[in-house]
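First the structure, then my questions, so here it is.
Every protein chain but one is kept in place in this view of the complex.
Chain nomenclature is as follows: A and B, assigned in order of appearance, with residue numbering initiated at 1 for each chain independently.
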Amino acid sequence: MPPLSNQASALLADPATLKVVVAADGAGGARAELRPSLRLQEDGTLAYAEPFEASEANSLMLALHWAGKAAEILLSAPDGRAWRITAAPRRYLYTGPLFQSFYREARAEQGPNSQVGGVWVLEALKEEDAGYEARKRLEDEARPFYRYLDRSDVTPKGARA
Amino acid sequence: MSEGDLDHIEQLEAKYPDVPRFVLLKLALRYRGVRLLAPATLAISDADYNYGPVQVFRYHDEEALKKAHPGPLLFRDGTTGLVAFEDREVFEDPYVIDHEGGKFLLYSDASKARLVDEVDFTPRPAYYGKRTSSGKPMESIATARAQRMIICAYRHCHFWDTGEQCKYCAFFTDLNETRQVSEKKFPKDVEAEDIYETVREILKEPGRVSEIYMTAGADYEGEPAFEAEVDRYINILQAIGRNFKGRFSSQLMAPAYSKAQYKKLYERTGLTTVCPNIEVWDERLFKWICPGKERFVGRAKWIQNTVDAVEVFGKGNVYTQVIGGVELAKPHGFKTEDEALASNFEACEFYSKHGVVFVSVVFGPARSSVFHDQKRPSLEYFVRLIRGLRQIREKHGLKADNDDYKHCGNHADADLERVD
Partner (left out) sequence: MAESAILKDGLGFQQAAEKYPAFPRTVLRKLDTALRGVLISPAALDRARQEGAVYEPAPEEGAPPGKPSLRGAFFSDATLFRDIEVDEQAFARRIKQGSPYTLDLVEGKTWLVDGGVPVEQAFFSPLPSYYGKRTQRGTLLEKVVGAGPANCLNLNILSYCNSWKEHLPCKYCDYPPSFRSKGSFTKEGWLTQEGLDDIAEAVAMALQEVGHFTCMRIQSGSDPHGERPFENEVAQYVRVLETLQGVFGTPKVPARLVASAFPKDQSARVAKAGASGYEPHLEVWDPQAFEWVCPAKARYFGRDYWIQSAVDAVESFGRGNVCTQFVAGAELAGPHGLPTPEAALESTLEGAEYFAQRGVVPVSIVLWVGRGSIFFRDKQTAPPLEYYVRLAQGFRDIRRRHCLASDINDYRSCAVHPEADLGRLDAHRAVNGKPGEVPCPH
């Protein structure tokens, strides 16, 4: 996939952005977790720290990796911008310089008792604007019969309440 | 265990895990009927629920007009159940709905031995009880399902005049006799202006409607056939269109017009989809069950016109429906369910290849129809049918948005698409 868009990169770089990673196994198991450590790496991959080795989120992400499937990342900014990235887990590591970098970051932010189970590296496969207006435009075009007829785009002013 | 009872539902659930329980219940309720117990009837009299008995396709006398009547039933997952009550058909052992603790509760039968689930009913639209400027009750102009407003533009089917009506049909009867109600009691024409005003009224209720649906009895007057009807629809659709900017989400269920007639409709109105129902695919059975359609259009031309309509309205914007189960009607129908299914799947495959969305409904032997004494096939037949249709449509990239659970609620095969 080509490099992530400027919009996605900007959201990832913004500390005010909420970053949520969702892993689901397709059999009813799913976990959404806030991942404030999620970042775009120089090589274009994404990486985040998983705090807890034995968490359900970690198991589900591993299951996705083993199955060759993808997770979902949602980025949400206070100004309403939102972006979705479909990303496949490509590597889990708990040693080495990348792990150390996240570990030290956690120490700096969360204090000497902080914990990092491991680091997941993901490859972005697909991205899209998840903002409400962008989604509405797409959905209205693709599925016009779901638009309420009292919407201002559908009816002139006078006919509405 | 009997057809469509709770034990049967549980058995079907185990056998077809890809068919949700609510869809099975929807089919079962259609199959076995529903009776409202007195507390439920009382609760329905509440203004929020009471649609009244007035229905745009049926005549009701003074006594009937006093009765409360609910809108479409809703299951907890949003599935609509267009259940038949006992005034329409004869049911031996219907499910019952009671009202307890402020909730509508569905039970397996009159003994209330087993609670099935909590249900609800579609709230009555806010325009009900209002009148047009010509004094017509708006609910006599249009009714509403969850997200669809249904308008009847002409309350007489001229196929009945010569006994050539579709044999399962009970439109515009009083449900007692196999004939159309007289003009005096049930005026045929519906004024375009009344329709315009009723549509304008429903738009005042935020979020109530996302599709305008229209149909009528067949009127084959004009040259070519049905030209008068086409002009009537254009007139009405243009009136409705004054409420909107440009094209609006809509469906016209009408005969299979010629391509030129479809072009006229498309170019002069805001109509978005059409639905010329084939009703039954098999050539021999089509002629027997729908003699009027056969005489005034003919099966081959019906099919061709439907396919041609895709060029005008676009892939996925032309629908056609089959009355599932009617193809097994005696004495001339298929002898086995497998044969009947094969015929329907052949039809679905054909239409899907040509960009037409093929859906099914469950045959109900209405009391005032020719087929009033026919039996339905097994409930499992309908389960197999809806699964097959959904798979075929999915293969061809087609979805029944216009006729889905929110807009129509009468096609269980479309309900299955909700997870696609």
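A few comments on the model shown:
In this section, a residue touches a chain if its C-beta (ideal position, glycine included) is under 8 Å from a C-beta of that chain, and two chains touch if they have at least 3 such contacts.
Nothing here was measured: the structure is a model prediction, and the numbers come from that model.
The chain not shown here makes contact, within the complete complex, with A.
If you put the hidden chain back, the residue from A:T17, A:N58 or A:S76 that touches it is A:N58. Not every partner is drawn; the one left out touches chain A at residues 53-56, 58-59, 62-63, 65-66, 90-97, 99-100, 103-104, 107, 116, 118.
Heads up, the rule we're going with is that only the chains that are shown with their structure count from here on.
Each chain gets a centre from the mean of its Cα atoms; for chain A and chain B, those two points are 43 Å apart. Of all the residues in chain A, the ones that touch chain B in their complex are 143-150, 153-156, 159-161. Residues of chain B touching chain A in their complex: 200, 203-212, 243-245, 248-249, 272-273, 401-402, 406-407.
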